[in-house]
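Excluded from the complex is one protein chain; the other protein chains are retained at their positions.
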Amino acid sequence: MRVTVLFFAVFRDFAGTDQAEFELPDGATVAQLIEAIGDRLGADSVPANVAVAVNQEYVLNNTTLQDGDEVALIPPVAGG
Amino acid sequence: MRVTVLFFAVFRDFAGTDQAEFELPDGATVAQLIEAIGDRLGADSVPANVAVAVNQEYVLNNTTLQDGDEVALIPPVAGG
Amino acid sequence: MYCEIVNQPIDVAALERRVRTNADGAVLTFSGVVRDHHEGRDVESLHYEAYGDMALSKLRSICEEVASQCDVTDIAAVHRVGDLEIGDVSVAIAVAAAHRDAAYEASREIIERLKREVPIWKRERYRDGKEEWQEGYPVDGGR
Partner (left out) sequence: MYCEIVNQPIDVAALERRVRTNADGAVLTFSGVVRDHHEGRDVESLHYEAYGDMALSKLRSICEEVASQCDVTDIAAVHRVGDLEIGDVSVAIAVAAAHRDAAYEASREIIERLKREVPIWKRERYRDGKEEWQEGYPVDGGR
């Protein structure tokens, strides 16, 4: 399956891109995707304090991904 | 000595006037004035929950009055 | 600091502009609005009466005390008196501060103290034609 990963703010600077596609085995979890991102873009692109949203909802690390999911890496937020 | 007493809101209704002059012995206190008001205008005009301001500052009952003081009977307040 | 007792409509946005500076991160504006009901009765209009000079000096001293206790940069507080209709603003408090904690704290403290200390009274006119002075807060340190 294939998911789209979005990078925002400081994470975009780390990753050097605002978007990337990842091919994963069926049943892959968020944790596995994070590992794949680190492998391709470097460990800096997935700091320990990253939160993850799948299809615009915050999810936990053990969430299973589906083909076509929009996955966003969410740096610490600073609105207001 | 002579003081001016002001009545506001529901106290003006009780007293039937918005202002009255009172002649008091030198050294009279707020408590003595309250008694004099009750004697002249009826006990209803000085309910137990009245607060008193002398020259626009809240004072305690044992405060000594001076000639020419402006004394206001302050009903429970309801601004806002 | 700007404090006033007025008998004209209050321009809340103007109060907000008055307090805001470039050093402020937070501006909080409280408006007290005449409600169409009170304790189950339909309210038609209100009349506010103030002990004018004392109301203003008390309002000002409250704002000064709160400004000295909370880390705010400016405060504007205005109370309207006279006849008010449903939806009219009876009181407005604008507070500017570098940080929001201080703004919320100061705003709340001012409205609470105003309601308990400033010599203003409210007469409610109900839809059934009756009128009554609204029961208020007995002032501490009185008799």
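A few remarks follow.
Just so it is clear, A, B and C label the chains in written order, and each chain counts residues from 1 on its own.
By our rule, contacts are C-beta pairs under 8 Å (C-beta built on N, C-alpha and C of every residue); 3 or more make two chains touch, one makes a residue touch a chain.
Values in this document were obtained by computation on a predicted structure and should not be read as measured data.
Listed by label, the shown chains that the missing chain touches in the whole complex are A, C.
Against the chain not displayed here, chain A makes contact via residues 6, 8-10, 13, 30-31, 34, 48-53, 56, 58-61, 72, 74-80.
Even with one chain removed from view, chain C keeps its contact list with that chain: residues 12-13, 16, 20, 22-37, 86-87, 98, 100, 103-104, 107-108, 111.
Quick note on the criterion: only the chains that are shown with their structure count from here on.
With each centre defined as the average position of its C-alpha atoms, the distance from chain A to chain C rounds to 50 Å.
Centroids of chain B and chain C (each the mean of its C-alpha atoms) stand 26 Å apart.
Residues of chain C in contact with two or more other chains: none. Counting partner chains per residue, chain A has no residue touching two or more of them.
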